[in-house]
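Let me give you the structure first, and then I'll get to my questions.
The complex is shown incomplete by one protein chain, all other protein chains being positioned as in the whole.
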Amino acid sequence: MSLVLRETALAFRRAPLLSALSVTTIAFSLFVFGLFGLVAVNIQRAIGNVAERVEVVAYLKRGTPLQAVALAAADIEAFPEVESVQHVTEQEALARARRDLREFQDIFQDLETNPLPASLDVRLRPAFRDVQRAAAVAERLAALAIVDDVRYGREWVEKLDRLRNIAGAVGTVVGAAFALVAIIIIGTTIRMAVLHRSREIAIMRLVGATDGFIRRPFLLEGILKGLLGGVLAVGLSYGGYALIDAYLLRASFFTAAQATLGVAAGGFIGLVGSLVSVGRHLRST
Amino acid sequence: MSLVLRETALAFRRAPLLSALSVTTIAFSLFVFGLFGLVAVNIQRAIGNVAERVEVVAYLKRGTPLQAVALAAADIEAFPEVESVQHVTEQEALARARRDLREFQDIFQDLETNPLPASLDVRLRPAFRDVQRAAAVAERLAALAIVDDVRYGREWVEKLDRLRNIAGAVGTVVGAAFALVAIIIIGTTIRMAVLHRSREIAIMRLVGATDGFIRRPFLLEGILKGLLGGVLAVGLSYGGYALIDAYLLRASFFTAAQATLGVAAGGFIGLVGSLVSVGRHLRST
Amino acid sequence: MIKFTGVTKEYLKTGAALKQVSFHIARGQFAFLTGHSGAGKTTALRLIYLAERPTAGEVRVSGFSTARAGPREIPRLRRRLGIVFQDFQLLEDRTAEENVAFALEVTGARHTTIRPRVMRVLTQVGLAGKANQYPRELSGGEQQRVAIARARVNDPVVLLADEPTGNLDERATRGIFQLLKDINASGTAVLMATHDLDLVRSMDAHLIELQQGEVVYDSAEDAAGRQPVAP
Partner (left out) sequence: MIKFTGVTKEYLKTGAALKQVSFHIARGQFAFLTGHSGAGKTTALRLIYLAERPTAGEVRVSGFSTARAGPREIPRLRRRLGIVFQDFQLLEDRTAEENVAFALEVTGARHTTIRPRVMRVLTQVGLAGKANQYPRELSGGEQQRVAIARARVNDPVVLLADEPTGNLDERATRGIFQLLKDINASGTAVLMATHDLDLVRSMDAHLIELQQGEVVYDSAEDAAGRQPVAP
C-alpha cells in the first residue's frame, strides 16, 4: 500500500500540470452538474411554494345563513383531499380585493354596494394539488345547495403542472448531456495520462509486474483526483450559490448529504474512468 | 502546405481516439456556450416583448370634454419620449376590465354605475422604456389640467429592469465560468497531444526543423479540430433548441451569422489553445 | 532450464525470423547466442520471456511452457528472469537508483531491503557515485550498466542479455563480461546474445550460432568438432 501511495504521489509530482488539469476538469464537470442540481433544487422548492397556494374557491349564494355555511365547511373538511377550509365573508372578500388588486383600489374605494360574494376557500392536501383532483373537488362543491359558483384556477394549476413537467424534462435532457460530457472528459484525461505513461507500463510488464499491480496506482490516482475534483466542485457550486443568493434571488444550497454525495460521485467517476482507460490499455498491449 | 495537410491528416490517423476526443471536448464546451447563448437570445426576446407593453396611463377627470382630450393627446404625442397616445373612454375601460380580469367578471357584471374613469394610454418609444423616463413623462402628464391621476406600473417597470439586470449578471457570471472551462479543457487536450508527440518534436529539432515548421501542423490541427467542434456544437445546440421548441416552449434559434460566429469561435479557440500549448512546450525544451 | 523444440517464428511482413530452432541450455550454464545482424537473436530471447509466442514448436523455461502458460503466468516467469535489453529500456523520469529499485518494487519486495540491495548492485557495475542521476545525464555506456544492474538485482535464475556490451568500450566490456561470469559462478544461468567474437573466443562456454533464423552451429550438439561458420 505504501508503494501505491508513493507511486500516486510521484504521479502528481512528475506531471503536476497534467494532474492539476485532470482535477480541474473533473471539478468543472461536476460543477456543471452542481449548477443544474442547484437549479433543480430551487425549482423544486419554488414549485413547493406555489403548490401551497393551490386552492378551490366556492362562492356562496347571497344571504346564506352562517350556520348552513359552518355545516357545509365541516362536511367539506371531511373530504380525503382537503387539508383545510376557510370561510371568507363578503366584507373580508372586499378587504382582500382592495389589498391584492392595488391597481383597481380606486374602483373598490368608490363602490356603493359590495359586489363581492362570500366564499369557502378550500386548501387541498399536498399530494392532491393537481388539475384532476382539484376539478373533482370543485365538482362536488358545486353540487352543494349553498354554493353559487366554483373556481379553482384551472389555468393556473395547469400551468403549474406544465412547469413541473418542463423542469423535469429540461433537467433530464441537460443532465444526460452533461453526464456524457463529464464521462468523456474524465475518460480522455485518464486515457492520456495512461498514454503518457505507456512506456513505463511496458517496462513494468517486462520486469514482471502483474496487471493488478500496474492498475492500482492509476485507480488510486483516479479516485484521489475525482475526490479532489468533487470537493472543488462543491466549493465552486457554493460560490455560485452565494453569489446568486446575495445579488439575485433567495436560493437554497445542497444539504450536507447531497454535497457528500457529490464528492463521492467525483471519486466514483475517477475510479470508473481509470478502470476503463487502464483496462483497455492493458488489454490492447 | 501539402506537407502540413499531410501531417495533420496523419495526426488524425495516428491518434484517432485522441483527435476525436479533442473535437468532442471542444464541441461540448461550445455547446455549453450555445445553450446559454440560446437562453440569452430568448430572454432578450422575451424582454423585448414585455418592454413593448410598458406604458403610462393618465386617468382623466370625469366629464372632460372630448375636444380637450383630443388637444391634450396631440400635445402629448409631440413629446420626444412618446410613440403613441390612445384615448380609452369609460365604456372601453369597463369592457377591457371585464375581458382582462375574468376572475372578477361577476363584479363588473353586477355594477349599476361604471366606476372606471376614461384614460389616455401613452406608449413610450423603445429607447425610453425604463423607470426614470416613465416617471418623467408621468410627472409632465400629471401637470395637465384634465388629468386626475397618473399610473405607469412603477413596480412592473422596476421588475422588468431588475429582470434585465439579473439576466445580464447571470449571463456574465455563467458565461465567464464556462469560457474558463472551455479554455482549460482545450488547452489540456492540445497540451496532452503535444506531450504525446514530444519525442517526435525533439527529433524534428535534431534534424533541423525550425520552430515555425514544428508549430504549423499543431496549429492547423487545432484550427481544424476547433472548426469541427464548432460545427458539432451548432448542430447539438440546434438539436437542443428543436427539442425545447417542440416540447416545451416556443423559442428562437441563432441567426446564420451567430452560428457562423460560433463555428469561427471554435476555430479561434483551437488556434489559441494550440499556440499557447505548443509555444510553451517549444520554449521549455 | 531453457529448451527450444522445433521453434519457428514467422512475422507477417518479413516471413520467418526463426526456422525449426532447437537447442537446450542447462541449469547454471553460460551460453552465447551469436549471428549476424537480423539472424534472429533478439527474437529468440523475446520468445524466452514470452514477449512473443512461437508460430510452431515449444519453448520451455524453468518449468513454464509457451504451449501452456496463460497471461497470468507471464509476470511469474519474468520475475525469475533478469533481462538486459538491446535498447536499455530505462525510465527517463527516474534516477539510476529508482530505475533499479523499480524492478524490486514490482515484485512486492519488502521496502527496507530494497535500498541496500540496489546500492550493492550499482556498486558492482561501478555506478554507486551516479545513483541519483537521470538516464539523460548518463553516458550511453553508463545507461547500459544501469540496465544490467536492474536485471541483476532480482537474483534471477537465468539472466538474458541482448548485446550487453554493444555500447561499451573494451575496458568496460571486460568489466561487464567479468560481472556476467561472476553472476554465472554464483549459480545463475546466463544467455548472452552478442556479435563480439573476441568475447566468444575468450571463454569456453556453450555457443549457439544463428544464421537467417536457423541454428548453424551448437557446441553442445557438435562437440565432435565442426567449427562455427563465422570466422
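Order of writing sets the labels: A, B and C. Residues in every chain begin at 1.
Note that contacts are C-beta pairs under 8 Å (C-beta built on N, C-alpha and C of every residue); 3 or more make two chains touch, one makes a residue touch a chain.
Here the structure is a predicted model, which is why all the values come from computation and not from measurement.
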Partners of the unshown chain among those that are drawn: B, C
Of C:V21, C:A172 or C:I208, the residue in touch with the unshown chain: C:A172
Touching residues (missing chain, whole complex) on chain C: 11, 13-14, 35-38, 41-42, 86-88, 130, 132-133, 137, 139-142, 162-163, 166-172, 195, 197, 230
For chain B, the residues touching the chain missing from this view: 2-3, 14, 199-200, 202-211, 213
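Methods note: only the chains that are shown with their structure count from here on.
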Chain located farthest away, centre of chain C as origin (C-alpha): B
CA centroid of chain A to CA centroid of chain C, Å: 64
Per-residue multi-chain contacts in chain B, two or more chains: none
Per-residue multi-chain contacts in chain C, two or more chains: none
